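What follows is a set of notes on a single structure, which appears directly below.
One chain of protein is taken out of this complex; the other chains stay put.
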Amino acid sequence: MNQTYPFKFWCKQQVNRFAPGLFFIGLVLLWECICVFGKVPNYILPAPSSIITAFLNVEFSRWMTHLWATLRVALMGFFLSIIIAIPLSIGMMRSELMNRVLYPALIVIQSTPVVAVAPLIIVLLGTDDPSRVLITCLITFFPLVVSTTTGMLETPPEMIELSKSLRAPRYRETWQIRIPYAIPHIFSGLRVSITLAIIGAVVAEFVAAEEGLGYFIQFSTSFFKIPQAFAGLIFLSIISLLLFKSVQWVQMWLFPWSLPKKK
Amino acid sequence: MGPVPNKTDKNLTYVSLKGVGHKYDPHPNSPMVVQDIDLDIHRHEFVAVVGPSGCGKSTLLRMVAGLLVPSHGSVSVFNLPVTEPRDDVGIVFQKANLLPWLTVRKNVLFPLKHKYGRYSSADEVRANELLEMAGLMQFADKMPDELSGGMQQRVGIVRALLLNPDILLMDEPFSALDALTREQIGFDLLDIWREHPKTVLFITHSISEAVLLSDRILVMSKRPGTVMDLIEVDLARPRTSKTINSPRFAELTDIIRGYIYEPNVPV
C-alpha cells in the first residue's frame, strides 16, 4: 500500500520520459509493417529497412562529402544573410527614407521565386559556391530583416526616452538598447532562417552542383533509387533539426535572459 | 554646495512653467492636450500632479524633461528655457524598465555606461552606496526578473539618482505595484528624499499618495488639461503611517476627490 503511490509516480515519470521516443519507434514500425505486409513497392514508398540499407550502402565518406558541401553553402549563406540583414534593419530603423526605399525592394526580392533568377545568378557568379551561397542568402535574409526590425521597433518607448533624456549618442541607443531588446525576435528569425538556409542550399544544388545532399537526392531520383533518395532526405532533415537546435543552444548559452520564462 | 536643509526655499525657483500649452497635432483645428499651465516649483519642493487619465500629466512631465517642446508658452529650469534634456534632471518611469540582460548593479550604472560608454570604480562605489541606502545591496548581482515589482521600482529610483540630479521627475512610478507595497515604497521614497534632497515633480493617480508625499498638489482638469487648483499640503514632516490617520489628511483628500468627481464645482 505504502509502495503504490511512489511506484505509480515513477511509472508516470518513465512514460513521460520515453513517450516521444516510443511514439517515433512505433511509427517507424507501423511504416515498416505497411510496406512489408501491404507489399508496397520501393519506388512508391520504401520501407524503413530498405532506407537504412540504402543509407549503409553509400560509403560514409561520400555522405560526409555531400553533407559538407550542403552544410558549407547553407552556413555561409546563413552567416552572409546575418551580416547583411542586421545592418540593413538598423539602417531602416534609423532612416525613414531608407525604410521607404528599401522595404518594397525587399518584398519584391522575397516574392521572386529564387529558382527563376537562379540561372541569372549562375551566369553572373559561375557554377561554384558563390552562386549557391547567394541563392541561399536570398532565401534566408528576409525573415531576419523582418524579425530584427520588429524587435528593434518593439523596444519600450520609456527606454528610448531614457536614452534621449541622457542625450546619449544614437549608436549607443541602437547597441545598448534596441539590439538587445530585439534579441528574442532576432533569434526567432534565426531559427526560421537556418532551416531555410538548408532549403536554399538544396534549391541551389538543384540548379547547379556536383555534390551535396540536394544533388544526391536529385541524382538518386534520376536513377529511380527511391530508398537512397529517402535516405538522403531523412539525413537532410536530421541536419536541419540539429541546426535548428544549435541556434537554440547558442541563444541559451549567450543570451539566457532572452528566453521565455518557464512557468 | 555643502549640506542643505531639506526645506522648501521659496526664493529659489527651479522649474517654471508659464502659460504652457501643447498639442501633438500641429493642425490649427486640432484640440489642445494641455492648456494654460502656470506653475513654479521651488528648490527641494515636492510637487504632485493628479488628474484624470489622459489629461496630459505625462505630457507636462515630458516638457519639463526636455523630451517635448511645448507648442505654447515656455518651460524653464534654473531660469533657462528648456530646449533639450538636461543632465541635472532625472526621470523615473511608470514601469521600472530595467534592462533584463543587466544585473541590478549594472542597471543602476547604465546611465553612465549609456551616456559616456564607461564608468569608473568610483562610480561603482557610488552605485553600491545608493543600493545600500535602498536596501538592495544583497540583490546587486541578481538579474531584474529575480526581484519583486517593488524592488525593481526601487532600483529604477536608485538609477535616476546615480547622476545626482537636482530635479527628479517621476511619472506614476508606483502605479504597477500592489497597495501594500505602494504605501511602503512611498515612505521609502520620503526617506531617500530626506537623505538626498531633490526638487521633485511627482505624477500619480492616487490622491492619498499625493497628499502623503507632497508639499503642493497640482489638480488638473479633464482634457484639455488645465490647472483646477494648486493645494498646499500643510501636514508636518516627517510623515509616517500616523499621518494617514490625521483629520487634516482626510480633509485634503476629500477636497481633491471633490475636484476629480465633481469637476463643475467652481474653484
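Letters are used for the chains, namely A and B, taken in the order the chains are written, and counting of residues starts over at 1 for each.
As a working rule, a residue touches a chain if its C-beta (ideal position, glycine included) is under 8 Å from a C-beta of that chain, and two chains touch if they have at least 3 such contacts.
The rule is short, and it goes like this: contacts and distances are computed from a predicted model.
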Undisplayed chain, where the name is taken from the UniProt record, one of "Aspartyl/glutamyl-tRNA(Asn/Gln) amidotransferase subunit C", "ABC transporter substrate-binding protein", "ABC transmembrane type-1 domain-containing protein" or "Sulfate adenylyltransferase subunit 2": "ABC transporter substrate-binding protein"
Touch partners, limited to displayed chains, of the chain removed from view: A
Of A:28, A:58 or A:75, the residue in touch with the unshown chain: A:58
Options A:78, A:142, A:181 or A:216, residue touching the unrepresented chain: A:216
Where the missing chain touches chain A, by residue: 41-44, 58-59, 62, 119, 122-123, 126-127, 206-210, 215-216, 218-224, 226, 228
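Methods note: only the chains that are shown with their structure count from here on.
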Centroid distance [mean C-alpha coordinates] between chain B and chain A, Å: 48
Residue ranges of chain B in contact with chain A within the complex: 62, 65-67, 84-85, 87, 89, 91, 93-95, 97, 99-101, 110-111, 113-115, 117, 143, 145
Chain A residues within the chain B interface of the complex: 156, 158-159, 161-168, 172-173, 176-177, 180, 183, 255, 257-258, 261
